[in-house]
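All protein chains of the complex are present and in place, except for one that has been dropped.
Take a look at chain A:
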């Protein structure tokens, strides 16, 4: 989240400080600030005072420090001065002069930031009154937002727009808890939604301000989300501007792509010999880890934005699989190359200089056309590897929630199962004791549903640990379940090696049972097991509607018969808990019920297999022989039609996940504030044409 100008700025300041300290000269702006804070009114007698004031570069650091030093009463006393500064800043926004406008916006940002900081430690005053003044607050805020909207939508320099966005961001992140930020009422009344949408729709502004724009939108949606009607939720949910939606997806996609690329680079196997790999390993121990978590925190915001878009807007689903090339416009923008001051998207292939696709960019693997879902799946595969850390856990959880929503969507499913839309999804796997890390960078080109299932299988296989992430397991199994429900309903036969899923589920069952006593202390493993068995039940009862070929049904039976011990043990374990009263009794009963068909199969075929072996005097049978027995004995087996196999509880945010998201939003806001605190208001002045 560092941008070029903001990196340059501190240096610049340092230099100046050094050269100024000798002469002990003060910046003129600082002198004026001092006068203002002394309660003087320098504008008396100088009609042009404010015009000149806003020509001077804002020293936000000084301004904020000064306010920081004040106590509550002093702040109250300075109310008139601050009101007047805000008032004149807003007035100045009208100004055609870009330097004045930028300085005015920086002044507003600095004052809002400082006063809010103050109020968090000292509750002795009312923010709105101190900043603007009660009597004129509503009118002033209306004017301010109107002006900001104008700046954002009109054809002004990019730096002006980023300053305008920055004002809004400062306003919105002023409080850790977005819902307690009273100032946002004004932003609710005076909408900035349309301006943001316009930014998203325009390829040029999108590439420079996209990140701020989606973050702004995401945070605005959070305001009193669960309490009152938030106009931004309504507007985002009915947004049908295809270009804007597409732009939204592209911003998310490119940010996630950046993350994926970083990860790939950090894990890239060096070509050199032993020493190189050693140094690399050592190096990555110290550096890469840090870099990874750093990048991940930045992605909470992006993920949240993706979540809100998918959750609220159904039209957004189409953009998920809309292919796009990572590089920006195929034809260079007609306007002269513009300065990019945004903190993001400064990746080299976004620069207009190489916007013309030449052979190199076309064949470069990083520039292959992709879509948001492909990128997101790869991202998930990275994030899900290590979930010990709480932020990573939350990130992975959010990923799974997003995937759940996608898997519930009929249209998304139809896209994911479309055989005409094949993609290569590079899924990263965690190194584990019993297997080598082989990141298949040239995976097969398949429908996206296959990749999603692979991800679920991989997650299931790789998280069997003492501290079992039960919640995530339930989510990931739920995703597989939803996909199967879609396939059953629409009779889609996905060419997928289902055996991998069955094996993973059986392994997880085995793990759960072997750690029964430990896990039961905290978790309802019966519920988890029921969910797994129900996936088997779907295959058993409705396999005819979605299995890719007849023999796969036989293989399913073969697997169940082969692993019958697991199911037998599961049944007896569940039975144990049904007989004794306890908190698990009910779910244990449920589990025994779900096992009815699996047990029927085992009870039906096991003796058949044994007798066949006896008849042919064989001690053990080959797979083909067992399959033969299975095939010839279907007709005598009766299964029970179980209820609600293809039903699932639809995802809803409100009761269950509300606190998770509140926490998430807090995290995102504090991340942004930290980055803001580091860089200060982004000075766009250097980029302005003088």
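Just so we're on the same page, a contact is a pair of C-beta atoms (placed from the backbone, for glycine too) under 8 Å apart; a residue touches a chain by one contact, two chains touch by 3 or more; residues count from 1.
Keep in mind that, in the parts below, contacts and distances are computed from a predicted model.
Participant: According to its UniProt record, what is the protein name of the omitted chain, chosen from "Cytochrome b-c1 complex subunit 9", "NOP14 nucleolar protein", "Phosphatidylinositol 4-kinase beta" or "RNA methyltransferase"?
Facilitator: Cross-referencing UniProt, the chain left out corresponds to "Phosphatidylinositol 4-kinase beta".
Participant: Decide which residue listed in A:420, A:579 or A:659 touches the omitted chain of the complex.
Facilitator: In the full complex, the listed residue that touches the missing chain is A:420.
Participant: Where the complex has a chain not shown, which of A:35, A:77, A:238 or A:614 is the residue touching it?
Facilitator: A:238
Participant: Which of A:264, A:314, A:429 or A:585 touches the chain that is not shown?
Facilitator: A:314
Participant: Could you tell me which of A:201, A:443 or A:497 touches the chain that is not displayed?
Facilitator: Result: among the candidates, A:201 touches the missing chain.
Participant: Given that one chain is not shown, which residue among A:67, A:382 or A:547 touches it?
Facilitator: Here the residue in touch with the unshown chain is A:547.
Participant: To test your reading of the contact rule: which positions on chain A touch the chain that is missing from view?
Facilitator: 201-203, 229, 233-234, 237-238, 240, 242-243, 246, 312-315, 317-318, 322-325, 328-331, 333-335, 357, 359, 362-363, 368-370, 408-411, 414, 418-423, 445, 488-489, 540-545, 547, 549-550, 553-554, 601, 631, 634-650
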